[in-house]
Each structure stands twice: as structure tokens, then as C-alpha cells.
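A single protein chain has been omitted from the complex, and every remaining protein chain is retained in its original position.
Right, chain A next:
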Amino acid sequence: MTNKEKYKQAFSTMHISDEFSVEVKKMITTNKKPKLNRLVASIAAFVLIVGSATMAYATDFCGIQRTLQLWIHGEQTNATIQFDGNGNYDLNYIDDEGNSKHQGGGGVAFDVFGNERPLTEEELMEQMAAPDVVYEEDGSVWVYWFNQKIDITDKFENNICYVKLENGDKTLYMTVRYENGYSTSPHKYIIP
């Protein structure tokens, strides 16, 4: 037996769990992307997002649907959003290439006593207006915030990048950990 054959025999014993395909296909058919990582990274320290995007997708959205304008990837975009009152949202919009986009997310907060509560609509909206970090397949990295699009590809040192964002009288100091979320503060850079 050659080394390749031995190697393949040793590793072919591993298999992903049977439930995997079902779970992923469920996510794909709902055509929703997880938004939770961004929420985790940018929300205040006492707030913790739990569960998974899948949970949010499975939720019945029976709240009132409303139309609003959101900045998505630097473009002001008309979107419809629905909150379910349990800390989840469901967002639909048409992107600049005419593709129908659908995403959902949500989260909970913990108070100082450790009690859990769903995020309010205001808190969720605040998170949706937070900066977005996009890693393109060509290796470039971009920060989107309102109408701004900033290339931060070459600004990483030891996987950390510091960016100062300004929009009108609002300033955000942003610390981005490469492909691992970010944090912001209106006062100073948060040291990872």
C-alpha cells in the first residue's frame, strides 16, 4: 500500500454528522445570511448575542412590516424590515445589481443581574446602522458606514486595524480584528 493509500484509509473514517446537510440546506432555502457575528462584535460588553442565525430564521415573523432606508455597502437602499418582538428581525432589500436579498438576525441582552431579555427594535436598528466589514474574495477588506467605503486592506498590523470613522458630528473609533469581528467606541480605540 502506498503512503497515499494509507493516508486516505486513515482519514476516510471521518464523516461529518448526518444532520449537517439538513441544517445547511434549511439555511440555504431560506436564503438568509447570518448577521450575528457583526452584532456580537459591536454591541456593548454587557450585551450577549446567543443562539444562532438559524434560530432567527425559524422564527415566525408576525410583527408589522415597515419600509425604511438603510445604508447597505455604501448605498442608500430601500428595505423592508419586520421585528418579531422577541429580539429578531427579518430584512429584505434589492441590491445595486437588482438581486433580491434577504437576511435575518437577532440577539438578547443581559442586565447586571444576569437576566436575559430580547434586544429592542431600537437596539437592533442601532446594530444595523453600525459599520460593516466586508472581506472580498480578492483579499481586499472594506469598511462600509453610511455612504463611506474605506479600503483597510493594508492597514492591518498583527491582524489588527484601527480606523477612525467620521460622519457629520459623529465619530467612531473602530478596532478590527482580521476576519474576527470588530469593536467601536465614540471615545477611543478599544485595545483587543
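We take it that a contact is a pair of C-beta atoms (placed from the backbone, for glycine too) under 8 Å apart; a residue touches a chain by one contact, two chains touch by 3 or more; residues count from 1.
Following the convention adopted for this analysis, contacts and distances are computed from a predicted model.
Engineer: Can you match the unshown chain of the complex to its UniProt protein name from these: "Heme ABC transporter ATP-binding protein", "Rieske (2Fe-2S) protein", "RNA polymerase subunit sigma" or "Small basic family protein"?
Structural biologist: Hidden chain identified via UniProt as "RNA polymerase subunit sigma".
Engineer: Give me the chain A residues in contact with the hidden chain, please.
Structural biologist: 2-4, 6-11, 13-17, 20-21, 23-25, 27-28, 31, 33-34, 97, 99, 137, 159, 178-180
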